[in-house]
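The structure that follows is given in the form of structure tokens.
Missing here: one protein chain of the complex. Every other protein chain is in place.
As written, the chain order gives the labels A, B and C, with residue 1 at the start of each chain.
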Amino acid sequence: MNGFRIQSAALQPNVDRAMLQSEACGGFVSFEGWVRNRNEGQDVLRLEYQAYEALANKEGNRIVAEALQRYPIEHALCVHRVGALEIGELAVWVGVSAGHRDEAFRACRYIIDEVKHRVPIWKKEHYLNGDSGWVNCEACAHPGHHDRPPEKSKEPGA
Amino acid sequence: MNGFRIQSAALQPNVDRAMLQSEACGGFVSFEGWVRNRNEGQDVLRLEYQAYEALANKEGNRIVAEALQRYPIEHALCVHRVGALEIGELAVWVGVSAGHRDEAFRACRYIIDEVKHRVPIWKKEHYLNGDSGWVNCEACAHPGHHDRPPEKSKEPGA
Amino acid sequence: MKTVQVEYFAVLRERTGVPVETIETAAEKASDLYAELQQRHDFPELASLKVAINDEFADWDAALCNGDSVVFIPPVAGG
Partner (left out) sequence: MKTVQVEYFAVLRERTGVPVETIETAAEKASDLYAELQQRHDFPELASLKVAINDEFADWDAALCNGDSVVFIPPVAGG
């Protein structure tokens, strides 16, 4: 049970976690990305994730395959949600099981870092003040579209 | 909901995870230590954890407090099981929620590393071949007690 | 002239108002096509984007063929 998947239904980490269990594994590390109520100093009301699914699935599965090749781990799975999400909801889940904890931590970190940088998924934040904006898109600011000011950050989000 | 606790009942990561949620948090990292069917080349049938509870609780809570001081995280919790455990069962759970993922990963790793080194909890492995032994106790080998050979490793387990 | 299908995501879909367009173009390369659409739809500068052809990442210099499907990829923000 290794790979990457996109879904519009709410994530179920318990179900996916159970798929990664193995009697040979002593360590399991998971990461959950939750929708925060603030980002870059603005109050966030809700989020919208959009994915280019055909390529996102390819690239996501490549990343998980890379993790399985780089680290001596048993299973690795990443699930990303799309559509409208409320504050506190789970946007992305990564689970890694391994013989030992060091590899599980490193592989889990690798997968979420690479997914955030490489997988074609976009996030639009809707703010309390009525504005909205596509995150990380410095070039997207556009007078008249109520986009937020350009961002300086090169690091994609949390 | 921060701290450290020991319990003989099966761990319930879902219940504890829910206690760490916060609308200000974008990242959540958890570690689970599962009972493996092999260790140091021997087939393991089952495990037995014993704790010096009064001091284990003190030291465990100190470790979590250190993590909260060292890293800008929101919540951190560690739960350790004691008693007889079967292969595949959850022996220890650590959960950390934070604004950003880097701190959540680092604090989670800090807590499990320190817990394994400092908290007075002991693990006895029962092997397929009828032997048994207290893990990490090089000095525990004793002819006539069916302890396993002394270990060379200085690193405490998975 | 060739016919390509262009699918839009995120800020580009907001600017075009449609998720997909079929376009007749004389563009030789992916970057030529982007320049053409940039004028029409007020797209952001190319420098911050990537491009995919037939559901795989491609160079901006890649030649476009008749029937290709093209996606321009603004800075991603998953997770």
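Heads up, the rule we're going with is that contacts are C-beta pairs under 8 Å (C-beta built on N, C-alpha and C of every residue); 3 or more make two chains touch, one makes a residue touch a chain.
Treat the numbers as computed from the prediction; the structure is a model and nothing was measured.
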item	value
Chains in view that touch the one left out, judged over the entire complex	B
Contact residue for the chain not shown (choose from B:Gly3, B:Gly88 or B:Pro120)	B:Pro120
Subunit B, residues in touch with the chain not shown (by the definition above)	33, 49-52, 54-56, 58-59, 80, 91-92, 112, 115-124, 134-140, 142, 145, 147, 156-158
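In this section, only the chains that are shown with their structure count from here on.
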item	value
By mean Cα position, the chain sitting nearest the middle	A
Gap in Å, rounded to a whole number, between the CA centres of subunit C and subunit B	51
Between subunit A and subunit C, centroid-to-centroid distance (C-alpha), Å	24
Cα-centroid distance, subunit A relative to subunit B, in whole angstrom	27
Touching two or more other chains - residues of subunit C	none
Touching two or more other chains - residue numbers and ranges from subunit A	33, 112, 157-158
